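With one protein chain withheld, the remaining protein chains of the complex are depicted in position.
A, B and C are the chain letters, set down in written order, and residue numbers restart from 1 in every chain.
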Amino acid sequence: MDTMAMMKTMSADAMPMAMDMEMMQDTMMAMNAASMAATMCSASDMRTGGEMATCAAMCSNTAMLADTGMRMMMRPMGMDAEAMRTMLAACVAMGTACAAECRQHADMDESCRYCAMACDEMVAKCRAMMDAMPA
Amino acid sequence: MDTMAMMKTMSADAMPMAMDMEMMQDTMMAMNAASMAATMCSASDMRTGGEMATCAAMCSNTAMLADTGMRMMMRPMGMDAEAMRTMLAACVAMGTACAAECRQHADMDESCRYCAMACDEMVAKCRAMMDAMPA
Amino acid sequence: MDTMAMMKTMSADAMPMAMDMEMMQDTMMAMNAASMAATMCSASDMRTGGEMATCAAMCSNTAMLADTGMRMMMRPMGMDAEAMRTMLAACVAMGTACAAECRQHADMDESCRYCAMACDEMVAKCRAMMDAMPA
Partner (left out) sequence: MDTMAMMKTMSADAMPMAMDMEMMQDTMMAMNAASMAATMCSASDMRTGGEMATCAAMCSNTAMLADTGMRMMMRPMGMDAEAMRTMLAACVAMGTACAAECRQHADMDESCRYCAMACDEMVAKCRAMMDAMPA
């Protein structure tokens, strides 16, 4: 199943504001990858516990927020500019905090290393979208 | 099952910043009510279609974001001040847009009337929390 | 916000099969309570780690499945009898496993005690609904 091809079926006239469709698709793909990486990282952290407790909670929050952000973008008719901007800002803040936490144990834990990378990429895509939005 | 009593088991020392626990519980309850109202409103809108399409999409987005916000607050160890502030701002923006949309058909549709009220209450609680957060 | 009153706005003619609306509302309320209890229990378990790792993962799964079940029931037009029956069976199986796990540490952990009770109640309501469904 080619997810990128599916996304191209989203019609631009459902957008509540002028948006670069390709940029939106990139952002949604990055949100999906971050959400999956954070879910797996959180599951791995739960087994370790102790010093990984903050990481487990951060990753659980990132997983849910990134997925919610992606699905909100898949229903652009249900957004306005302010809802879009603040949702992206929340993904940037949560993804930045999560990546910083995961990076601290990236040497010992492969799922943390993936999660930090996936969060970084989501943050970069969300920032680019925010910059491209009309003021 | 007394959900409010359950929430009192949340321990204040899991908080990443000084927070009024009662205010947090009120906000989580308002998010839960808004998320449930918006899910039911969206389901009702789907049946109508046409002019209710925007309402269906807005309510779907509000339902998911309000629920995500509530669960992030239930894992406060996985938040920092900036993630909390931006998540609340996103709920304010989305809830404001959704309430405005629902209010337009509140006369004809009971689920829209409930949803607008539930969104208003969530927005008020989120704003109060943002005001109470240390700068 | 009176969630029970909101639920009464759900119209019976959206149902894909004959269903007792009051029984459905009770089940949805029990699913919501179980989902919230399990989210808070999971967050508490993450801090403990070690022997609570299984509990954290079970509660995370219960939280998500119970919430999904509730929202599927809020969109009954999007169900058929087999989807309803299997979703309820999944909530029974997951809720039973989660309650058994939580009950093992109910003496030490207040959130586990609440979660076990909330899961038991959800399981009972789901079973009652399954028994009431036309074969």
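A few points about this structure:
Note that a contact is a pair of C-beta atoms (placed from the backbone, for glycine too) under 8 Å apart; a residue touches a chain by one contact, two chains touch by 3 or more.
As the structure is a computational prediction, the values presented were derived from the model and not from experiment.
From the set C:Ala43, C:Leu65 or C:Ala118, the residue in touch with the chain omitted from the display is C:Leu65, counting the whole complex. Residue C:Ala93 is the one among C:Met4, C:Met17, C:Ala93 or C:Ala132 that touches the chain not shown. Residues of subunit C in contact with the chain left out of this view: 53-54, 56-61, 64-65, 68, 71-72, 75-80, 82-83, 85-87, 89-90, 92-94, 96-97. Within the entire complex, the positions of subunit B that touch the omitted partner chain are 42-43, 45-50, 52-53, 56-57, 60. Listed by residue number, the positions of subunit A touching the unshown chain are 1, 3, 5-7, 9-11, 14, 30, 32-34, 36-37, 39-40, 43-44, 46-47, 63, 67, 71, 74-75, 77-78, 110-111, 114, 117-118, 121.
Assume only the chains that are shown with their structure count from here on.
With centres taken as mean C-alpha coordinates, the chain found closest to the middle of all protein C-alpha atoms is B. Of all residue numbers that take part in the contact between subunit B and subunit C, over half occur on both sides, making this a same-residue interface. For the pair subunit A and subunit C, the distance between C-alpha centroids works out to 27 Å.
Per-chain CA centroids place subunit B at a distance of 20 Å from subunit C.
With touch defined as above, residues shared between interfaces to two or more other chains in subunit B number as follows: 71, 75, 77-78.
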